[in-house]
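Below: the structure, in structure tokens.
What you see is the complex with one protein chain gone and the rest in place.
Now for subunit A:
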Amino acid sequence: MEVLAYLIPISLFLGGVGLVAFIYTVRSNQYEDPEGDARRILSDEWDDHPKP
């Protein structure tokens, strides 16, 4: 059962990483236009080089 000493902190840490990643996506406006973003990926504009 000593393995729990590693596993529990690891699971808590991974959960924390998930939470921080989610907070980052909220802060950087990634949920402003879900439908538009889903459609934009189909457009071949800016496929060869990124939008300046």
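Going forward, a residue touches a chain if its C-beta (ideal position, glycine included) is under 8 Å from a C-beta of that chain, and two chains touch if they have at least 3 such contacts; residues count from 1.
Note that in this section contacts and distances are computed from a predicted model.
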{"item": "Identity of the absent chain, which is to be given by its UniProt protein name, from \"Phenylacetate-CoA oxygenase subunit PaaJ\", \"Cadmium-translocating P-type ATPase\", \"ABC transporter related protein\" or \"NMT1/THI5 like protein\"", "value": "\"Cadmium-translocating P-type ATPase\""}
{"item": "Interface with the undisplayed chain - residues on subunit A", "value": "1, 4, 8, 11-12, 15-16, 18-19, 22-23, 26, 31-36, 39-40, 42-46, 52"}
